[in-house]
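In this view, the complex is presented without one of its protein chains, the others remaining in place.
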Amino acid sequence: MGIRVAVAGASGYAGGELLRLIAGHPEFDLVAATAHRQAGQPVSAVHPQLAGLDLVFAGTDPTTLADADLVFLALPHGESAALAAELPESVRVVDLGADHRLRDGAAWQRYYGGTHAGAWTYGLPELPGQRAAIAGARRVANTGCYAAAITLALAPLVAANAVQPADVVVVAASGTSGAGRAAKGHLLGSEVMGDLSPYKVGAHQHVPEIKQATGATGLSLTPVLAPMPRGILATVTAVPTAAGTDPRAVLTQAYADAPFVHVLPEGAWPHTAATLGSNSAHLQATVDVDSGRVIVVSAIDNLGKGAAGQAVQCANLMYDLPEQAGLSVFGVAP
Amino acid sequence: MGIRVAVAGASGYAGGELLRLIAGHPEFDLVAATAHRQAGQPVSAVHPQLAGLDLVFAGTDPTTLADADLVFLALPHGESAALAAELPESVRVVDLGADHRLRDGAAWQRYYGGTHAGAWTYGLPELPGQRAAIAGARRVANTGCYAAAITLALAPLVAANAVQPADVVVVAASGTSGAGRAAKGHLLGSEVMGDLSPYKVGAHQHVPEIKQATGATGLSLTPVLAPMPRGILATVTAVPTAAGTDPRAVLTQAYADAPFVHVLPEGAWPHTAATLGSNSAHLQATVDVDSGRVIVVSAIDNLGKGAAGQAVQCANLMYDLPEQAGLSVFGVAP
Amino acid sequence: MGIRVAVAGASGYAGGELLRLIAGHPEFDLVAATAHRQAGQPVSAVHPQLAGLDLVFAGTDPTTLADADLVFLALPHGESAALAAELPESVRVVDLGADHRLRDGAAWQRYYGGTHAGAWTYGLPELPGQRAAIAGARRVANTGCYAAAITLALAPLVAANAVQPADVVVVAASGTSGAGRAAKGHLLGSEVMGDLSPYKVGAHQHVPEIKQATGATGLSLTPVLAPMPRGILATVTAVPTAAGTDPRAVLTQAYADAPFVHVLPEGAWPHTAATLGSNSAHLQATVDVDSGRVIVVSAIDNLGKGAAGQAVQCANLMYDLPEQAGLSVFGVAP
Partner (left out) sequence: MGIRVAVAGASGYAGGELLRLIAGHPEFDLVAATAHRQAGQPVSAVHPQLAGLDLVFAGTDPTTLADADLVFLALPHGESAALAAELPESVRVVDLGADHRLRDGAAWQRYYGGTHAGAWTYGLPELPGQRAAIAGARRVANTGCYAAAITLALAPLVAANAVQPADVVVVAASGTSGAGRAAKGHLLGSEVMGDLSPYKVGAHQHVPEIKQATGATGLSLTPVLAPMPRGILATVTAVPTAAGTDPRAVLTQAYADAPFVHVLPEGAWPHTAATLGSNSAHLQATVDVDSGRVIVVSAIDNLGKGAAGQAVQCANLMYDLPEQAGLSVFGVAP
């Protein structure tokens, strides 16, 4: 018998992707999917792509979840801490929300407000030493989607002293599923198709997480909503240090053993469609001839390496399973 | 050691999807991917979604392919027959092209021209008796993508005498990958985004295959190119017979044991995005209150149940493997 | 000084397109745009494409509207009749809603419910004799978007006895703006991009209008939501009469003097993108070689010839202005 797995907040997009991955995972048994408003409905009525999955949404309550070995929390930011506090220590938990990511309570206050729940082990296995930390943890805070894309691109360069941490400029575009499933007017298909629109310019709540994870000390992030359901493309630029280290070489070495992170061959640049449905990240780096800045581009599926895939990868490590169990390296394209 | 598998014509879209499925298949070992112009290039240079797949395209020659146990032919219509003729009988072959689908040589002549290669076992496992036929075959002609969507919707109704075969009207829209990967002006993103365009109106080459597979004797097919990479939505209407059989009940019974065909709950209608990346077909039927016509809608992924997924399903049957091996019932959505 | 024009319900998509057209019209002065919830907001806050238009939404009340010479009603179905009843006879009115389209009160009851307000002059100038009727009317009921596309394709063929009215099959796909601007979950960009989904299958409320306008007596309409903001592509099939009349010739003759209806050269088929932003309809017809059915395809912009453009065209006729005033024959493509 497999590991008994539950998903809280399973009616959203990250939740639906978790259900898909768990249903195909060789060691996981999906025992419960919970939701607030959809409790009592068949899962496939909410996620038509899961037609054939014989499961009904339960209400999101701790008792239901405590019956599982492993719980994924896919709740809105600010809602997971209270629920997590009610789960017994014996249950392993991966939180896809922001509640347990930040070590800095002041930053939490400034960007999210409310009580700071404290930080859990950070769920980005490709950071140095983090695989072991995750393997030993019972509580893991999954990376945010922008943070995953940007940290994979930037952290090794800061760590290797290849770029200056104080002047990092990021423009990152996300598919619409990153904005969630709530029915909001500006997310209507009529509005987003054919459109690129920046949002939260000048003050994005993911900046503290990215600074914490990358070591950057000055970072401007401009997020853009792009006309596609999935995918993040992050363009990260930074000023090289005097060391003159080749950024691509740093990345190649950092991810030599990472099954999901691919530094592309020279001249090939990441694009989001190549990562759709997978847990992979694609990276490339160069030095701009005009400005001398280092430019790194990373592409991920925001629901894959940016959310559900990453969470399953962490859970695999927590259970000492093969890191790739139930996950695909390859994208669904075109 | 697994079954040694080769793909001919692996640089196209169906070929790329075959590579993805084979790479994730528990019993298949991908030993060769062949292409004409791309021979010598890394597979991932042509299919960036397969970054991490360590394989180089070979040229498309019979010797390379004959070394495999199982060969998928994903070549343009008219090119597979000659190649297939050079493969030894010991090699099992699934042809995704049209060359071996039609039993009627005259229809082949009229729509495709050239020598008719003769018909192989038709690769639609859900037709009555066809699972056994495929299991016993060494040569299988995979269904066309439109034919798969339309036949699943229509064949049981004709067989059950629920609709008249002489007056079937089909409008079916396909994502652009169905039009192939050749760089043609009318397939540019600038042209297809925001656009619906009918093509081959009044005389589509897939009509004879659909008539053969469904038993329809009069059928009008209007294909439409839709602004999405994948998916087919077929709207099939027909005149009910005097019997007054409930079309949904007929379909439900016909596919009771089919793992990939889902007749949706009443009131839910198929949509293409729910099938993306999967081998599933979604169906629904009703009787139109105004006209009295039976309306059946089916949705598939044209590269899944419409091409590569279907082909793998057939191969699973040919090797007495579980029908679902290496295939997903669930779609990647949103 | 020009004709003083007001738009009620100007916060929706048809309303926004009306504002754009009126702002560019040589004889119209936009004096009021009304809305319920957005009253008091700048128009450009709701319609960012109208940045530079110096106007604030007024509340939707009859007094405001009665001050204009000409009022366009772009309200939800069922809301315009009550408002129209309060406008003085001296004010000319074009209603873009369904309230005054149907002559058959029973059909209104069956599909819309509530009191039937009675029929106004039907706003499709290309129907025989309708230009004169509109020119002499003070109240015009604009066609529905599906009705516009389908009637232009079908009405001349029924009138010419080229097709049988009793067995018409239509599949028509619409861009998402046709579903309105209310924030509904199934209209989110994440849901509609990459997706085709049928809706209201088997019983669509536009069928009575289409039958009334075309003379069809049996008609099945399957509407499909397509992944694009604008456009309708209607595929209309019907059984030819014994007369054997060439359908394309009938259409060509019917629209010889219609500036906005283009029967395309033989071999060219309509596609929606070519009509974007214009008031044009593109048509083509053929006889299907397999089934013998007549197939007509029409393409329009659902907010152009399907709504706001059509309404302005009617208003031009009502004021004896050039039919093309303020309207574009040419689409914005790609």
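Should a chain be cited, it is by its letter among A, B and C, assigned in written order, with residues numbered from 1 in that chain.
Methods note: contacts are C-beta pairs under 8 Å (C-beta built on N, C-alpha and C of every residue); 3 or more make two chains touch, one makes a residue touch a chain.
Please read all numbers here as calculations on a predicted model, not as lab measurements.
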Chains on display which the left-out chain touches in the complete complex: A, B, C
Candidate in contact with the missing chain, chosen from A:Ala213, A:Ile295 or A:Cys314: A:Ile295
Candidates B:Gly97, B:Gly123 or B:Gly194 - the one touching the absent chain: B:Gly194
Listed residues C:Val93, C:Ala213 or C:Leu276, member touching the removed chain: C:Leu276
Among C:His47, C:Arg92 or C:Lys211, residue touching the chain not depicted: C:His47
Sole residue of A:Gly2, A:Gly59, A:Pro198 or A:Pro265 that reaches the chain not shown, by the stated touch rule: A:Pro198
Touching residues (missing chain, whole complex) on chain C: 13, 16, 20, 23-24, 42, 45, 47-53, 176-177, 193-194, 229-230, 259, 262, 264-265, 268, 271, 273-278, 280, 282, 328-334
Residues of chain B (touch criterion as defined above) contacting the omitted chain: 13, 175-177, 179, 181, 183-185, 187-194, 227-229
Residue numbers in chain A that touch the chain omitted from display: 167-169, 171, 173, 175, 190-191, 193-199, 201-203, 207, 211, 218-222, 224, 226-231, 233, 235, 237, 269-273, 276, 284, 286-293, 295, 297, 299, 334
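Here is the rule we go by: only the chains that are shown with their structure count from here on.
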Chain-level touch network, classified as line, ring, star, complete or other: complete
Centrality ranking, top chain (CA atoms only): B
Relative to chain C, chain with the most remote C-alpha centre: A
Interface sides of chain B and chain C: same vs different residues, half threshold: same
Contacts with two or more other chains, residues of chain B listed in rising order: 193-194, 229-230, 271, 273, 276, 334
